[in-house]
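Heads up, the thing below is written out as structure tokens.
Only one protein chain is missing from this complex, and each of the others stays in its spot.
Chains here go by letter, A, B and C, matching the order in which they are written, and residues are numbered from 1 within each.
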Amino acid sequence: MKEAADYPHWYDFTHPAPELLKKAVYGLPEFYRSEIASANLVANPGCYPTSAILALAPAVKADLVYPDIIIDSKSGVSGAGRTLSLNTHYAEASDSVSAYAIEGHRHLPEIVQELQSLNPKNALSVTFIPHLVPMTRGILSSCYARLKEGKIAEGARGRDELKQLYADFYKAEPFVKVVDMPPQTKHTWGNNFCLIYPTLDLRTNRLVVISCLDNLVKGGAGQAVQNMNLMLGFKETTGLEALAIYP
Amino acid sequence: MKEAADYPHWYDFTHPAPELLKKAVYGLPEFYRSEIASANLVANPGCYPTSAILALAPAVKADLVYPDIIIDSKSGVSGAGRTLSLNTHYAEASDSVSAYAIEGHRHLPEIVQELQSLNPKNALSVTFIPHLVPMTRGILSSCYARLKEGKIAEGARGRDELKQLYADFYKAEPFVKVVDMPPQTKHTWGNNFCLIYPTLDLRTNRLVVISCLDNLVKGGAGQAVQNMNLMLGFKETTGLEALAIYP
Amino acid sequence: MKEAADYPHWYDFTHPAPELLKKAVYGLPEFYRSEIASANLVANPGCYPTSAILALAPAVKADLVYPDIIIDSKSGVSGAGRTLSLNTHYAEASDSVSAYAIEGHRHLPEIVQELQSLNPKNALSVTFIPHLVPMTRGILSSCYARLKEGKIAEGARGRDELKQLYADFYKAEPFVKVVDMPPQTKHTWGNNFCLIYPTLDLRTNRLVVISCLDNLVKGGAGQAVQNMNLMLGFKETTGLEALAIYP
Partner (left out) sequence: MKEAADYPHWYDFTHPAPELLKKAVYGLPEFYRSEIASANLVANPGCYPTSAILALAPAVKADLVYPDIIIDSKSGVSGAGRTLSLNTHYAEASDSVSAYAIEGHRHLPEIVQELQSLNPKNALSVTFIPHLVPMTRGILSSCYARLKEGKIAEGARGRDELKQLYADFYKAEPFVKVVDMPPQTKHTWGNNFCLIYPTLDLRTNRLVVISCLDNLVKGGAGQAVQNMNLMLGFKETTGLEALAIYP
């Protein structure tokens, strides 16, 4: 987040070096590739923001949707880190689903800041609710927004246009794949891909985008390596084409 | 569903006895208790509709929200039945989350029909997306809608009013509990309860309701027993008072 | 355990009230029903010993096997209790199996003491290795011992004799079931049964017994209630007749 004043509310601490905030670049290579390459300080995005921003960016940037946006995310347990807590005890987490941080998750402002910057005139109203799911890795985000009229074709043809728009948007990206079927998080196990499935709910004229990634790779250390490659002038995909798995 | 004409589209068959549709009562005791008690034919609700309708009914009936409604549901694998398919194979379903039936799940019309009947003037626009989660039992539905202005207090006080409205709505119900913390599906393992947590996203003035139940009990055979008890004049809770198994 | 002197080695503490050890009754109703009924102090058995002792008792008591006994047990994560540790963190425990306490688990002396008391002349040599399995509840013990010659019939007829011997041994027991197929722990989910499948490996003339139970019920609180019922003169099965939850 760029505003030091927002840190106490969202992160429960005062930023110790607010002068650095202006120099930091948001480490999402899909949007800030050249800035990252010349940066001294890169803020690695959270796992939820990576999945949500990549899912919604093409539609927000193209001004396809009204500002009311719902992001319903489902995360595996490793998203909570290795710190021990009752929530991550096997007997609590297994065979159960729950929502949490309903009153405002710390990743929300990051999501809003980045999406808003893609379309500054359209003041967004985003609700983001994370859920804990009994699996080790993976995040799946389901995103919902109402289509503005007249932006893309009506009916099934609109779906095709939408997919084309997403495919074009990410066509040069090595780690974002626009897919033709709803993806599952297992498809991203241990790799650095974000899979995105954009579609329309034709009955209600609503955009629905499903995205998924491995929170420990594209949503974590993998993306950090991708940024490091850019900063050091290496090939962006170095070390990210096949990965060991643990846990 | 009440209209025979809708069956081929949603269920892929022509209703064989359309004359019975008028006599059938929708088996949600919370809304049709007296009709069920005198009915000869009761249509047991699906698992998704039970969780979604109970979550949204108080708000829709009180006309608190605009008609744009998102229902994002997460179901365990037993929701798919015992039929063998690759989707329910352990190695496919474990450690993974996915969305499915995005273009229109067969439970959607049932949800719309029942919510609409609670507030006929407000034509609803509902998107319902089910997800498959790696657990055996349980459904958690996260429901989103924007609040109409002036219906309840602003700010945190609105949350309290909302909870009171839900608590009043269900105060006589033996199997619906309005809870103070976001519930998890494990809390309903093996019992006939539907747990409902209504709250507000104050930043966006949006209603968020989380509900959960065991799809094989309140969302399945348990509710069928509840209806049978009503039809036969037994005490409604007979055979349904077993405690939760936890964890 | 009956000897105060053994406590420091196995349990890492000096027994604070060794005079009570003589008065304590081992709370396995299948063997000490009358003693429990008149006892003031009952030691509730561990989950592993309950499964292992019930599995082997009929064969040891009938002197069917040589003293070399292997007990290979598989336990769900709740066996480790609610204390937080890395071993019980979801991301560590899920999708993985491991052996632990290979150099001597604290439940071993309890198993040996009770089995030995059923056949004091045959000095047992027991190896017991527990394993952690990715499930919440349940213990399955696989027990192995070589048959003494001439005790039961050879070949398939021996299997039948063995099953009959086990069935007779437990015929009056409300919570032990000798079953005809290898059981799975899910069959005991939430109930107070111990299921036992005795058979022979005919090629090697070896006894193989598979037993399973819910470590939180028959292997835990359920058995404690069973003992309490006996001590207070209630019907032994009071509060323990709930059906299995399956799946």
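Simple rule for what comes next: contacts are C-beta pairs under 8 Å (C-beta built on N, C-alpha and C of every residue); 3 or more make two chains touch, one makes a residue touch a chain.
Owing to the predicted nature of the structure, the values given are computational and were not obtained by experimental measurement.
K.L.:
Thinking of the complex as a whole, which visible chains are touched by the chain that is not shown?
P.N.:
It touches the following shown chains in the full complex: A, B, C.
K.L.:
Which residue among C:L118, C:L140 or C:V225 touches the omitted chain?
P.N.:
Missing-chain contact among the listed residues: C:L140.
K.L.:
Which of these, B:S51, B:S73, B:S98 or B:T136, touches the one chain of the complex that we don't see?
P.N.:
Per the contact definition at the top, the residue touching the missing chain is B:T136.
K.L.:
Looking at the whole complex, which of C:S96, C:S117, C:Q164 or C:T237 touches the chain that is not displayed?
P.N.:
Selected residue, touching the omitted chain: C:S96.
K.L.:
Pick from B:A91, B:A123 or B:L232: which residue touches the chain that isn't shown?
P.N.:
If we include the chain that is not displayed, B:A91 is the one touching it.
K.L.:
Residue by residue, what part of chain B touches the chain that was omitted?
P.N.:
76-78, 82, 84-86, 88-96, 134-136
K.L.:
Footprint of the hidden chain on chain C, which residues?
P.N.:
Given the touch definition above, chain C has residues 68, 70, 72, 74, 76, 92, 94-100, 102-104, 125-127, 129, 131, 133-138, 140, 142, 144, 146, 182-186, 189, 197, 199, 201-204, 206, 208, 210, 212, 247 touching the missing chain.
K.L.:
Hey, which chain A residues sit against the chain that's not shown?
P.N.:
94-95, 186-187, 189-191, 242-247
One rule holds in what follows: only the chains that are shown with their structure count from here on.
K.L.:
With touch defined as above, tell me whether chain B and chain C contact each other through largely the same residue numbers, more than half shared, or through different ones.
P.N.:
Mostly the same residues.
K.L.:
On a C-alpha centroid basis, what's the spacing between chain A and chain C, in Å?
P.N.:
Distance between chain centres: 49 Å.
K.L.:
How big is the gap, in whole Å, between where the Cα atoms of chain A centre and where those of chain B centre?
P.N.:
29
K.L.:
For chain B versus chain C, what separation do you get between their C-alpha means, in angstrom?
P.N.:
Taking the mean C-alpha position of each chain, the two centres sit 43 Å apart.
K.L.:
Residues of chain B touching 2+ other chains?
P.N.:
94-95, 136-137, 189, 247
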